[in-house]
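All protein chains of the complex are present and in place, except for one that has been dropped.
Chains: A and B, in written order; residue numbering restarts at 1 for each.
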Amino acid sequence: MIAVALTIPDVVVYVVAALMIVVGALGVISFRNPVHCALSLIMTLFGVAIAFIEQEAQFLAAVEIIVYAGAIVILFLFVIMFLGVDRRDEVRVDPLVGQRAFAGVGVVITIAGIIFLMARSHWITGVPHVATGVATKGNNSNVQELGRAVFTTYLFAFEATAALLVIAVVGAVVLARRERASTLESSDA
Amino acid sequence: MSIPIAWYLVLAAVLFGIGAFGLLTKRSALIMFMCIELMLNAVNLTFVTFSRSFSDIGGQVTVFFVMVVAAAEVTVGLGIVVAVFRKRASTSVDELTELKD
Partner (left out) sequence: MAHVAVLIPLLPLVGFLILITMGNQIKEPTSGWIATSVVGASFIATVIAFVLLLHRHSREATVNLFSWIRVGNFHVHVALLLDPLSITMCLFVTGISALIHLYSIGYMHGEKDFNKFFIYLNLFVFSMLVLVLANSLLFTFVGWEGVGVCSYWLVSYYFEKPAAASAGKKAFIYNRVGDLGLLFAMFLLFHHTGSLTYLTIFSHTSSLSPTTATLVVLSLLLAAAGKSAQIPLFNWLPDAMEGPTPVSALIHAATMVTAGVYLLCRMGPVLALSSSGRLTIAIIGAATALVAATIATSQRDIKKVLAFSTVSQIGYMILAVGCGAYSAAIFLMVAHAFFKALLFLGSGSVIHSLNGEQDLHLMGGLRKYLPLTFPTFLIGWLTISGIPPFAGFWAKGDVLVNAFEYNKALWVVGLLTAVLTAYYMSRLFVLTFRGTERFRGITHDHDPHESPWVMTAPLVILAVLSVLGGVLGLPWIHVSSIEGFINPVFGALPALSHASTTVQWSLGIVDVIAAVFGLLAAFTLWRRTEPWPLYESSFLYHVWHWDDFYDATIGRPLTAFADFSSDVIEPDVIDGAVMGTAVSVRKSSEGLRKLQDGLVRHYAVAMVLGIAVIVLFLVGRVW
């Protein structure tokens, strides 16, 4: 079950990352104040970044912090403040009957089942990683390797996401515009 | 480096589960969005783990794109939230039932 050559620092790093992730996630779903939720989310994201570094995906760890924690969560906070929903979320009991029960059952079954399936397919006894690892293939750094892949093999996807970003920006502008005409909710996009 | 991939995969699964539970249970649209972000991160973690185990940079490339798309999605999604909920006082999704009929 436990692979060879587990070193203490590795385990410690893993545990730290794991704790940050889980506690942060629980915090997101537990806090009443949306601002506190957002801050918990940041903690989770940091944990994920640590896990990325541990997995030799350094570039992605950086992107995670910059884009996710630095931009997306800020955007969340901005909207929270803008809409003024930083009040407490009132009701203790879910107005939808059985929602929590069904949700809980469903999620537990799904996750347990997935883990079981993973176990059954022998990943635990599998080799944790192949000898050289990804990042140092051919002595290139992670960034170089990633860049090479994005701009050659996955070039089309790259261009498509560029287009997607443009669309997203246009969409956001259109959505947030104040209507001068009579119709209110539906945008004229 | 030598952490078995199993540990990361379980971690990712748990994170995903928490995010899913939160998505189903919360009423506020913004919190639901944050839970979506949790799930996306779980997926990213899984991809990176497998990328390491198969020595294929494609996994990391995927994570790269996922992050881009997540950013775009949040942008547009929050735009919708703003547009819809500016007219109402609360952000509860239980009140959005116009698609019933």
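Following the convention adopted for this analysis, contacts are C-beta pairs under 8 Å (C-beta built on N, C-alpha and C of every residue); 3 or more make two chains touch, one makes a residue touch a chain.
What you see is a predicted model; the values in this text were computed from it and never measured.
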Across B:3, B:24, B:57 or B:71, the one contacting the chain not displayed is B:24
Which of A:38, A:103, A:150 or A:168 sits in contact with the chain that's absent?
-> A:103
Provide the residue numbers of chain B that touch the chain removed from this figure.
-> 20, 23-25, 27, 93-94, 96-100
Please identify, in ascending order, the residues of chain A that touch the omitted chain?
-> 96, 99, 102-103, 105-107, 109-110, 113-114, 116-117, 120
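Here, only the chains that are shown with their structure count from here on.
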Per the touch rule above, chain B residues touching chain A in the complex are 1-11, 13-22, 24-28, 30-31, 33-35, 37-38, 41, 44-45, 48-49, 51-58, 60-61, 63-65, 67-76, 78-87, 90-91, 94
Sites on chain A touched by chain B in the complex | 1-7, 10-11, 14, 18, 21-22, 25-26, 28-29, 34, 37-38, 41, 44-45, 48, 51-52, 54-57, 59-60, 63-64, 67-68, 71-72, 75-76, 79-80, 82-83, 85, 89, 91, 94-96, 99-100, 102-104, 106-108, 110-111, 114-115, 118-119, 123-124, 126-130, 132-134, 137, 142, 145-146, 148-150, 153-154, 157-158, 161, 164-165, 167-169, 171-172, 175-176, 184-185, 187
